[in-house]
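One protein chain is absent from this view; the other protein chains keep their places.
Every chain is named by a letter (A and B) in the order it is written, and numbering of its residues begins at 1.
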Amino acid sequence: MTQLSKVAEVVTTRSPQAPGRPPARKHRRRTATRIWRARSLYIMLALPLLWFATYRYGPMYGLIVAFKDYNLGLGILGSPWADPWYKYFEQFFTSQYFTQLLTNTFLISLYKIVWGTSTSILLALLLNECRLSWLRRWVQTLSYMPHFLSWVIIFGIALALLSPSTGLVNRWIEELGGTPIGFLTSTEWFRTVLVASDAWKDLGWGAIIYLAAIVGIDPGLYEAARVDGAGRLRQIWHITLPGIRNVIILLFVLKLGSLLEAGFEHVYVFYNVQVYPVADIIDTWVFRTGLEDLNFSLAAAVGMFKSLVGLSLVLLANRLARRWDGQLW
Amino acid sequence: MSRLKLAVLASLAASAVMATSCAGDQSTAKREGDGERITLTVHRPTEESPPDNDILKREIDKALGIDLRLVTTGGTEYETQLSASLAAGDPPDLFSISRPMLRKLASQGLLLDLTEYMDNELTTYTQFVSPETRTRGKIDGRDYALASKSGYFYPAYWIRKDWLDNLGLEVPRTVDELFEVARAFTKDDPDGNGKNDTYGLTGDRGFSAFMPLWGAFGSGGPGNFYLKDGEIVNGYVDPATKDALAFIQKLNKQGVVDPDWVTNEFMTAHERAWQGRAGILYFSWSEMTKPEFVDQYKKANPEAEWIQMAPPSGPAGEGALPRDRGAVTLWAIPRALEKDEAKLQKVFDLINFVSSQEGNRLVMYGLEGRHYTLDGQRVVPTDKLAEEGNYFWLYQLTGRDDEDYLATKFAAQQEYIDFANNQPFIEIYNSLVTPPEDYNAGDASRFIEEQFARFVSGARPLSEYDEFLDTLLNKFGYADYIESAKEQIRAAGIQQ
Partner (left out) sequence: MVSTREDRVVNAVVYTALVLVGVISVFPLLFVVSASLTPYSEILRNGGYVVIPRSITLDAYQQLLSEPKIPRALMVTTFITVVGTALNMVLSVLMAYPLSRKDLPGRSFFLLAILFTMLFNAGIIPTYLVVKATGLLDTVWAMIIPNAIWVFNVLVLKTFFERLPDEIVDSARIDGAGEFTILLRIILPLSTPVLLTIGLFYAVGHWNEFLQAVLYVRVEELQPLQVVVRELLTRSQSAENIDTALPTVTLQMAAIVIAAIPMIVVYPFIQKHFQKGVMLGSIKG
C-alpha cells in the first residue's frame, strides 16, 4: 500500500528522461549485462517456455507428415516419403475447385474480420457512451449470450427465421407483397447470412476486450478535452479510438494470421449443395476429401499451406503496424 | 459476503477432490485390472453411452471373468481417436471400423489376420452369421474383420391416409398416380384449413424423398452398384437413371416437393412431416410407429394417419428399393494382441459369447426374470425392458436375429416391420467398394451432388445429362473408380 502511493508520487512528478540507458560499450559485455539484469524475467519465463517446448514444440515434428505417406503402423518418422514429396500439396492445388475454395475462404474470412471487428468496436463505444447504467448492463449481458449457442442451434434459429416456406422473415416479406427468398439456398444471399450470423454471435463477446481497453484510458485526457470544449464525438475520435488503437491492431494482426480459417463448423453446418460455389471453403473440402479414410497427410499439407499464408500476412501486417507503433515485436 | 465466498470455495474444493479422486481410481484400475481379471476395451462409434448402472456389463463380466469397458465416441472424432490410439500403440482390443478404414489399416499391418481363427477359436461366431456376411469382413481373401449379422430393411414410403380420404384419392401404385396425389396434396388443401401450406413430398438433404422412385424406371439409384442382366453397372451410367431423373425433375418443377428438402437435416424432415406440411415421405417404420413418436404427432395433429405404401411401379415394371445387405458393422482386432494370447482368447470369448444363444439373448433382452420371462422358448418382455433396455444394442456386437428381436420387442408394430422388409428390392454392393487411391472422392461427390441438385430442380436441362456424365467419368476420374469397384465386387464373388 505504502509502496503504491510512493509509486504514484513518482509517476506524477515524472522524471524527464527514462534512466538506465548506458552509453555503448563492448557489445558482448553489454548483452551479458542486459541478460544478467533481466534474470528475474527469465525465471518468470522458465515455466511457460518449458510448457511451450513440451506441448507445442514437442509434437512439431509432426509437420513432416505433409511430405510423407503417413502409415499409422510405421509412425511419423518411419513412414515413407511421399513420391513426389509435394504429392499432397499437388492433390490440393490441382483440385477442380482449388481457385473457388481459395476465393471463398478468403472472402468469407475477410468479411467476417471486417464486419465482426467493426461491429464489436462500435458496440464497445456505444456501451462506453451509455450513461444509463442499467441499460448498459443489460445490453452488455444480452449481447454476450449468443456466444454460448453452438452453430447447430443457431442454424436451427436461422431456419426458423429464413426458411422460404415457414421462416418468419419470409412470412413478413410475403405479407408486404414480396416473394419469399431462399436466403440459405441462394448463392447471392448465403455469404451475407454467414457473415451476419457470425457478427451476431460474437457481437458482445468481441466487444469485451475493447471495453477492457477503453477502461484503461486515462480519465484525465477526457477532462482535459472537455476543458478544451471538445464534444462527445470529438472525444471518441481523438481520445477513445487512439487509446485502444494498439489493441485493435493486435487483434487485427492475429486475425490475419488465420485468414484462411473461415470457420469450419459454421460453414459446415450452414451450407448445402445449392450454395457450394460460394460456400465451400478449404476446411470443408479437406473434411470431405479425407472423410473416407482419414487422410492425415493431406490435412497436414493443406494446414501447412494455410499456416504459411498466415505467417506471411502476420509478418507483413506487423511491419505495417510499426507505422502506428502497434507492432507485436 | 465472506460467507458466500466461503461457500463457493468449499464447493469448488469438493469438486476438485472429487474429480481428482475419480481420475486416480480410474487410472489405477486401468493399469492393474480388476484383480485377476483381464480388462477388455471395446470402442464403437456412437453418440450413446452405457448408463452408470450398466447391467449388461456386469453380466458379461461375470460370465467371462473379464472387466469389459465399452467406450463410445460420436461423430468424426471416433476415427481420429482410433487412429491416434493406434499410432500411440494402445488401441482398443476390439473396435468398429468402416470398410475404407479396414482396407487401409489392414494394408498398414495394424490388424490381426483372423482367417486362421475363423474355423477354430471363432466357430460360434461363424455359425451365428451367414457365410455371405462373413465375406464382408474380408480384404483380398483374408478375414480382417468380424461382420455383424445383417438385419431387416426398415424404411418405406409413408403417406397420409387421412389426406387421401379427404380428397377421395386412392393410395398411388404407379409413379404417375404418385405425381397426381402429390399434386393434389399440394394444391387441393388436403388438411382443409383453407391455407395453401402443404406439399406432396418432403425429405432431407440426402435426396431421401426420391429413394423409392429410381426402381420404377429400372435404376438401382445414382452412384449405386448393382446387377443388371448379369452385369455390374453403376447407377450414373445406367440410362434408366436419366429416365427416373426426368420424373423427379417434373415433381420438383411442378412444386409438389417441399423446397426445404435441400437444407433439411433428417430430423427437420421428420418434424415437417409431423407438422402436417407434407403427405409423403420415406422413413423407417421405427420413426413412424414407435408409441412415443405416434403420441407426439397425434398431439400435434390428431387426425394424422400415416400408412406405408409400396414403391410405385413405372415404365420398368414393379418398383423396387435399393438395398445393401453388406452395410453391416465391422469389428477389427489390433495385431498387437497376437502377442497377448490370454487377452486375445478373452476377445474371442467375448465375440463368441454375444454370438451364442445365451449371450445373444442377454444382449437382446437383458436378464431373465427382470427384463423378460420365458414362455416355453418364447421371450415375453416386461416393462423393465423398455425402461432399462434402450442401450442394450451397444453390446450387440455381432448383431442379432432381427426376425426374433423385432417380433419380441415390437410386437405391436409387426405389420409395419413385415411390410418394410418384404418390399421388392434391388440388391446393391456399395459396401464392398473402397475408392482407389488416386480417386478424389471429395471433389467427385461434390460435383455429382451439385449437378444432381440442378437436374432435380430443373435448373439444368436433362439434355445435358450426357455432358455431365462425360465430365464425371473423365475429368473426375470416375471411370477408373467404376473399373476398380467392379473388380472389387467381382473379387467378392458377386458376379460369375
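The criterion applied here is as follows: contacts are C-beta pairs under 8 Å (C-beta built on N, C-alpha and C of every residue); 3 or more make two chains touch, one makes a residue touch a chain.
All of these numbers come straight from a predicted model, not from anything done at the bench.
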What shown chains come into contact with the chain that's not displayed? A, B
Which residue, B:T39, B:T73 or B:S484, contacts the hidden chain when the whole complex is considered? B:T73
Which of B:G215, B:P311 or B:G389 sits in contact with the chain that's absent? B:G389
Taking the full complex into account, find the residue in A:L241, A:L291 or A:M304 that is in contact with the omitted chain. A:M304
At which residues does chain A meet the chain that is not included here? 3-4, 6-8, 10-12, 14-15, 18-20, 31, 34-35, 38, 40-42, 44-45, 47-49, 51-52, 54-63, 65, 76, 123, 126-132, 135-150, 152-154, 156-157, 159-161, 166, 200, 203-204, 208-209, 211-220, 231-233, 246-247, 250-251, 254, 257-258, 296, 299-300, 303-304, 307, 310-311, 314, 328-329
Against the chain that's been left off, what residues of chain B make contact? List them. 12, 15-16, 18-20, 22-23, 26-27, 30, 41, 43, 46-50, 52, 71, 73-75, 77, 80-81, 83-85, 87-88, 90, 148, 151-152, 154, 266-267, 271, 274-275, 277, 284, 286-287, 290, 292, 295-297, 299-301, 329, 389-394, 396, 399, 409-410
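Throughout what follows, only the chains that are shown with their structure count from here on.
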Which of the residues in chain B come into contact with chain A in the complex? 76, 79-80, 83, 86-87, 98, 100-101, 103-105, 108-110, 197, 199, 205, 258-260, 262-263, 268, 277, 434-435, 440-443, 445-447, 449-450, 452-453, 475-476
Under the definition above, what is the set of chain A residues touching chain B in their complex? 71-76, 91, 95-97, 159, 163-166, 182, 184-185, 272-274, 276-277, 280, 285, 287-294, 296
